[in-house]
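Not every chain of the complex is shown here; the ones you see sit where they belong.
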Amino acid sequence: MTRVEVFIQLKPGLLDPQGETLAHALESLGHEGVTELRVGKWITFRLDEPDRTAAEREVREMCERLLANPVIERFQYRLDGDGP
Amino acid sequence: MTTALAERPVTEGDVAAHGLTPSEYERIVELLGREPGLTELGVFSLMWSEHCGYKYSRARLAELPTEGPQVLQGPGENAGAVDVGDGLAVVFKMESHNHPSAVEPYQGAATGVGGILRDVFTMGARPIALLDSLRFGDLDDPHVRYLFRNVVRGVGDYGNCVGVPTVGGEVVFDDAYRGNPLVNAMCVGILRHEELTGASAGDPGNAVYVLGSATGRDGIHGASLLASTELGDDTVESRPTVQVGDPFTEKLLLEATLELIARDVVSGIQDMGAAGLTSSSSEMASRAGAGIEIDVTRVPRREPGMTAYEVLLSESQERMLISADAVNEPELMEVAARWDLPCTRVGRVTDDGVWRIVEGDSVVCEIPVRALTEEVPRYVREVDPPAYVAAVQAAMPDPAELAAIDPWAALETLLAAPTIASKRWVWEQYDHTVRASTVAAPGADAAIVRIRGTDRGLALVVDGNGRWVYCDPRRGGALAVAEAARNLAAVGARPLAITDCLNFGNPEKDGVYWQFVEAIRGIAEACHALDTPVVSGNVSFYNESSRGAIHPTPTIGMVGVVDLEHAILPGRGGPGDLVLLAGAEGTHLGASSLLREILGRTAGLPPEVDLQAERRLGDAVRELAGADLVRSAHDLSDGGLSVAAAELLFAHPAGIGLDLELPSGADPVKTLFGEDGARILLVVAPEREAVVTRRLSDHGLPVRIAGRLTGTPVFRVPGLGERPRPDLEALWEGTIPRIMQRTESSR
Amino acid sequence: MTGTPVPIGVVRFPGTNCDQDVFDAVGSVPGTRPVWLWHKDRDLAGVRAIVLAGGFAYGDYLRAGAIARFSPIMEEVIRFAEAGRPVLGICNGFQILTEAGLLPGALMRNDRLTFISRPQWLRIESTATPFTRHYRSGERVRFPVAHGEGNYIAEPEVLDRLEAEGRVVFRYVDAAGATTKESNPNGSARAIAGIADATGNILGLMPHPDRAMDALVGSDDGVRVFRGLLEAAA
């Protein structure tokens, strides 16, 4: 059982209306120091694929085909505890 | 000051890369009296693109009737305006967002809705309704399902958030649209005559402001590259230019804009849509016969390091360009601040007729305004019908093949065809009740929204049949207008005017150009005959993919008025009521849904249009409605009498059934599935049958008793047998939800 | 009703889009005077009752109602509500009331994952609130629903307490009055469409009584909600 985390965000340069609105809200709550705020997705699951490389290949394919929208989003993933 | 000429000289390669022909380039040099700079070249390539400059369509569009006593504002402004009495006017327009939706269906559809909303509220009108006209490939294709789901989500999320009800529309599925879906959105707004505002820069000396979102690199070259070229496999390349919509900011822009106009703070205001700052500023100046000067360094940016070129061409959404007397600046800023919207002074209106762009203290562009807006090259040519037409028209199946069709199997197949099946799956995702004014919701032949403060409503519909236009563009164009008018008649409404969205392939190809010319002819003829001038519209060319051009698809958005007390609403009446067929018997199967869905063929000629009959039918039904002689109605369209009767039945409570009678000796297939126009089914009380029949005859219309509503949920055709209503209804209601449960693919 | 009309506040947040519908609904009841309340203000202008209208305050970004809940006006609304004065939250207004902690639970994304817009049958489960006193207990009414995040959820104990204390005010049902999977538009726990606080003076519901004020647009079942609101305010 591999524990998988996928991180998805709008491509840089694309407008992130949610992020902009949230940043303003935080500011008006007194958190002035917040910049470059982006809101993305965090997807976690377990994958029944003991072989590390196979698991990695499969996760990448999931991201490209379904989890992320290649037109406007970019993704990262992490298997078990390893860094993104 | 340094000038544009400081940029490196333009090469032949640059000219080609900007999609300009050598002769167009010569014309530019002539107009400028010098070689353009690179930025200027980019500006010309946009403003002279079909999308902004209408270089292929303008001359032909002139054939459309645009005048009438009811017209307050015809084509030329952001939207058209028509008088609806009581000092009120309805403002409306339809626009396409096809290529952006093909590239990114959710954002493409959402920003399409955003753009058409802005076109309406910049006129000073409060948007009160949206409609959408959609075309996709075959739903069995996983990618088509992906496009369909996300386009519908995009249309819904945007309109729902802004708070404008989406009250009607249409969806057609045909392989002809597989590589290139169509997403047309129509917005309808209302205002008092005196609030009608234009997008003119006004007097020289006015200050120019940008209101709304900061400018990013969104959609650079979107208008020209996406809308003025075919979608090829390299479409992927245009993907980084995807625009993301922000309906929340749009809602703030809407309120701020209407407040500014009500307070008379601005002299002109325009959406920064296709070609962004470039087209909005040059068009505003052009309308005022003035010049304009803008300093791009003052335009608020979302990203660092943007060039003047990028700022000029950016298509970032939710931005407005405003021209106002500088003395109003404090009030302008106050309103903007209250709605939390950035507002920045970026330039001024001048009297030299020049479109001047400066970056700090250097001049980037210096172009006569008219060169960008009036001197656009116009191409007119005479072309012959393409070869396919004769072939398709001749390809009717032989009578034996038609006679072999089993009517029940055919009806079941038609009811389960996604194009004909219920679109509930779509409109249940659209807020169609916000504003608490929706009298006839999606599901009716035309939507009705009440006009607050009056006892009348607006009746709204969009219609278009690309298959018919493909088989005979002229007839198909006229039939689209006729069907829209018939849909309004079926709710008791009187048509006032139309907007159109002309979706075609590449006009540089003779065959496509011919379709365009012929279709406009047909639309013009119908608009003359039905007295519905064209007050606004949009042309979308280059709807092609590696698989060729789409079916030529003009979609017609028609607006009418109805006296709410006498509106005809679906589902009224009950067992014992008669179903009358107003109009002739069906016989015509050419280019019909039957051939398409049962024989898998697009063949033959579409039905003939009898515009006088359509007009008489509309007058007669409105007269009957006014006298409360009709309980409910449904017009005949896709699938003919049998499908219309089934849909009429499904609008009634579950316990109701219907007996449908065929004239003795009639050919069942032709009678049940013929798609001849000028026909409406009327539900009337038995005791009214005589007077209704007489009144219809007085209008010179054939009429017969086509059946009656019964108290048992069965659909019966004496002589042919019967089917339980629930079985047929399950096919009609269940098809799209069932198909949409299957897996999808984003590629 | 005689005397000077009773002022009832309608709050406008950026992104509220049913404000005019609610303003008109309130104003249609003889004896009331609808009053706009602006999100940036801290002054309730002497209103005797407050309605939080539907829409997409702050675009519903992050979570529906999450940002609006921190507007200056909300501090006053919370004080007003805690003083036992009538507060009605419709759709987005209900979401804001839960985010503000004035009503328990939360409204999650519809289980169907899509926006749902349709006429909806509801059963009146409690007539003990001022807003529902003009209905019969168990009566069926029809209001439109139109939302993407109406899936009501709370800890089981909370749900039990709401039921026990008669604070479930509206429940989604079908035309026959039964609660079925199809009759529940969003997956709400126990088909809950609207709830009240312990005093009954704070009511939140997802369906739109403000869009059911006239048979011409499908239903006038909502009128009595606003009549009750006026009486509670008077």
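Per-chain numbering from 1; labels A, B and C assigned in written order.
We adopt the following convention: a residue touches a chain if its C-beta (ideal position, glycine included) is under 8 Å from a C-beta of that chain, and two chains touch if they have at least 3 such contacts.
Note that this is a predicted model, so its numbers are computed, not measured.
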Counting every copy in this structure file, what formula fits the complex?
-> A x2, B x1, C x1
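One rule holds in what follows: only the chains that are shown with their structure count from here on.
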Between the Cα centroids of chain A and chain B the separation in whole angstrom comes to 37
Junction residues of chain B - those touching two or more other chains = 246, 248, 340
Quick one: which residues in chain A touch 2 or more of the other chains?
-> 17, 21
Residue set of chain B touching chain C in the complex reads 153, 156-157, 160-163, 246-248, 251-252, 338-340, 427-439, 441, 450, 564
Which part of chain B faces chain A closely enough to touch in the complex?
-> 103-104, 107, 213, 216-218, 239-240, 242-246, 248-249, 302-303, 316-317, 340, 745-747
Chain B touches which residues of chain A in the complex?
-> 10-11, 13-17, 21, 24, 65-66, 69-72
